[in-house]
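Other chains of the complex are left out, but the ones given are in their true place.
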């Protein structure tokens, strides 16, 4: 069953993910050509490839995993959440446009948990959203173009996008956005992006973690207490 | 007098802008060291420097102007506009946070021209914004944190930011966002950024133009007619 949070589907990843990373790692340190490395016996043996890749990535040499880019179809996130996501400048985005896509009826929106938990506020929230929708429709029916009528649409309004990023940026994204200091909605979104990939590439599990697990300490001003604070 | 659109102030630019670009241009083609070039006679002569710089930039060799980065203080733009601006991934942004800054009374907002032009809709728009503000305050007074209460804030709500970019990216930004296909609010914002810089560095005037002026044709699907359409 679909819950209220982000729907995420991994729609594209490279053929030969491991072989490509393995070839990249070995090219740096080998007298052999990348073509030969790509076709050698070791490059047919997942276990051997994973052993080398783990060693390289654990040493922080992330450039070798930039060769792998993955794409996600994302829907059911709020514009508040997408505004946070698009600040990651190493990612590529194609987002549903509020300029070019006119809402025809009640727009979709996401209710934050703190409001969901309060039935009275939740009822007012839903009523508010239907009032917004009515005013939006009144504006467009009076000739206001969608790009201007959207002025009244709230941060809660849903959006959807195709988002792509390489594995180095995905690790960075996980490091920042799986931290409990990140807002809940984007934390769930990024968790689902990671899980979708981990289910096909389980070896990535150790790297797609909050930054405190990577560093062994927390460097945030206010810590959640999961890891010791830096300098203490 | 301040109008309703973006307030823009150029708050930082490098010392020695022309000398730095001039030194960069000549370093590529000279047997001399950049330190000597920087201190040579020509680097004291604005006219000579500008002549060389114009020749290099007109040939599309923009890497030499990446050495110059400028910073703008921007306020009075809508969140709709900032969402467009932050998609420029070569820029650096520090934006007012709706998670950490709680609105205390009526939030500021920007009314689109098409609504401003219709007194009846305009009155409804203002009334709507005051209703949104009331509901936002009700939410925060009932213990909903700002990061969740902002769900109800509209795209029209104002934001402010410090934004920095190098001259190559500024030319790109101008090429795209001074085009009549861009939305009016961002067109005005980018125009003001360009004007603020041109008033101190007039030689940049020829480069901070819509892309059709740079290319001599329009490549948009729907053209405004200012320039011939590509392929016609």
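Each chain carries a letter (A and B) given by its place in the written order, and its residues are counted from 1.
We take it that contacts are C-beta pairs under 8 Å (C-beta built on N, C-alpha and C of every residue); 3 or more make two chains touch, one makes a residue touch a chain.
Only a predicted model underlies this, so the values are computations on that prediction, with no experimental measurement involved.
K.L.:
For validation: placed chains = 2, all identical. Expected total copies in the complex?
P.N.:
My count of identical chains over the entire file-defined complex is 4.
As a working rule, only the chains that are shown with their structure count from here on.
K.L.:
To the nearest 5 degrees, please report the angle of the rotation taking subunit A's Cα atoms onto subunit B.
P.N.:
Fitting subunit A to subunit B on C-alpha atoms yields 180 degrees.
K.L.:
Calculate how many whole Å lie between the centre of subunit A and the centre of subunit B, each centre taken as the average of the chain's C-alpha atoms.
P.N.:
27
K.L.:
Give every residue of subunit B touching subunit A within the complex, in rising order.
P.N.:
Residues in contact with subunit A: 78-80, 83, 86-87, 89-90, 93, 98-99, 109-115, 118, 121, 124-125, 128, 131-132, 135, 138-139, 142-145, 147-148, 150-156, 183.
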